[in-house]
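A single protein chain has been removed from this complex, and every other one stays in its place.
Right, subunit A next:
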Amino acid sequence: MGSSELKRSKDSVSSDESARRSSFPDEVLERVLSLLKPHRDRSSVSLVCKDWYNAERWSRTHVFIGNCYSVSPEIVARRFPRIRSVTLKGKPRFSDFNLVPENWGADIHSWLVVFAAKYPFLEELRLKRMAISDESLEFLAISFPNFKALSLLSCDGFSTNGLAAIATHCKNLTELDIQENGVYDKGGSWLSCFPESFTSLEVLNFANLTSDINFDALEKLVGRCKSMRVLKLNRSVSLEQLQRLLVNAPRLAELGTGSFSQELTIREYEELESTLSNCKIMHTLSGLWDAKGIYLPTLYPACSNLTFLNLSYAALQSVELAKLLAHCPRLKRLWVLDTVEDKGLEAVGLNCPLLEELRVFPADPFDDEIVHGVTEAGFLAVSFGCPRLHYVLYFCRQMTNAAVATIVQNCPDFTHFRLCIMNPGQPDYLTNEPMDEAFGAVVKTCTKLQRLSVSGLLTDLTFEYIGRYAKNLETLSVAFAGRSDWGMQCVLGGCPKLRKLEIRDCPFGNAALLSGLEKYESMRSLWMSACNVTMNGCRLLAREMPRLNVEVMKEDGSDDTQAYKVYVYRSIAGPRRDAPPSVLTL
């Protein structure tokens, strides 16, 4: 510090120009910048000048890497010497829907090896769509003595043995959050691996796991971790066991129940009700597997401060939902199954004026025969009652242009609009026209729109609208839509903030792919599968844009000239070296 201060004072004496330089020492700048959290702001700050770039990199403690292949762990470690928390995302999003081959990559291990050397004081690791083995989990557990928080979302490759290693070795663990992963569940004994002396856990989420757990170990663990504020149980935990756990943890802010359907005696029912009524500070409730209507009233007293209710694993009927929602006046986020039907959604509109987010999942997505679930009527009802709605994920079997137009008039603040009409290529069921005008209305009215998923029968007109109006759009998901290259060209030519574009089963070919040449470097990634892109088109793209990685996933038995699945992303790490044989890097 001393020498740089000296240098600075010399410079300020010498010229006018230097007077414009920052005249306060690096430590102050670093201190100020350390208060800056959002990673995008930090990126902007680092571009101001060399001093600011350095101050920023020295003060950064959390790094977010949206695509693990866009940069190498060595580059990250070189630029940011003081990282204590890492968020990493790996596979393309369509891997959630089985569109990416098993051994595609995104393995965390090479990152852990570098982190063990460069960030021995690493405290937090949050992974999404990464491959992580038990060996890696064990390596993690023993390499970082200060390790505090592990969050795995939509990852795979590990078993409960890996969790046992974490439980055994991480003495300072505060958070273990296992969500929606492909875990090989070998049983619940991992819970007993937390030592008797271990008391620091604040967040425990094992809702993902399917097998029975060692309840005794869990009860003791919850009993001694007095700071626990998030507890999400798996389905094997019964109502009676839940009641026993809650007696020891009344200050839970987030609760995920286990199975909500055991046969209870009157006395047990009353005990449960009484215990739950003590959970006054609870703001998030989930789980409720197999929830039986008669037990839901036990929850009513605990719902007064609820802001997030996740009923997406509880097949409730409309009346049950309506009764429950009457007790949730502060609700901001609601996830439900479409078993609640339009009537249930009417109740949402009536009872939840503060609602900001709604997700409706299909209970029977693969069953064509039975017509049930939700329709445009339910969505309309919510939009009339919930003007603050800005995030929606809606799976339905029918929709109309007129309904969507009314919905966005009622709720013009949508930032995330994900509509999935489950039958591919289905038109407006009343007029039989394409759904172009629906999404046109969305992009014209919702100027803050950041994320859009389209569905139904769509012509290129939808994409003309998107390109012309969706000026803040960052993520676009398209399936079974469009008529020609023009559609994709409109989007690539129009949306200035586009970062992620994922397309499947659309008639977009090389002309469309190549129209985005310059654009792809300002984007995180592009995914195209089952479109009309050829190997030659991909080779041309790869040749023209050396800073992009162009990867083609081959399908067995498919035509060699067609590029069946294409994944394009910008990278400063060059082509990756861990691609399996089915993935060609051009």
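By definition in this document, a residue touches a chain if its C-beta (ideal position, glycine included) is under 8 Å from a C-beta of that chain, and two chains touch if they have at least 3 such contacts; residues count from 1.
The rule is short, and it goes like this: contacts and distances are computed from a predicted model.
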{"item": "From \"Queuine tRNA-ribosyltransferase catalytic subunit 1\", \"Auxin-responsive protein\", \"Dynein light chain Tctex-type 1\" or \"Translation initiation factor eIF-2B subunit alpha\", the hidden chain's UniProt protein name", "value": "\"Auxin-responsive protein\""}
{"item": "Contacting the left-out chain in the complete assembly, out of A:120, A:145 or A:182", "value": "A:182"}
{"item": "Omitted-chain contact residue, chosen from A:270, A:521, A:559 or A:578", "value": "A:559"}
{"item": "Contact residue for the chain not shown (choose from A:48, A:294 or A:319)", "value": "A:294"}
{"item": "From A:41, A:263, A:518 or A:578, residue that would touch the chain that is not displayed", "value": "A:263"}
{"item": "Residue among A:506, A:553 or A:566 that touches the chain left out of view", "value": "A:506"}
{"item": "Residues of subunit A (touch criterion as defined above) contacting the omitted chain", "value": "94, 96-99, 154, 180-182, 208, 210, 263-265, 289-290, 292-294, 312-313, 315, 361-366, 368, 395, 420, 422-427, 453, 457, 459, 477, 479-480, 483-484, 504-507, 530-532, 558-559, 562, 564"}
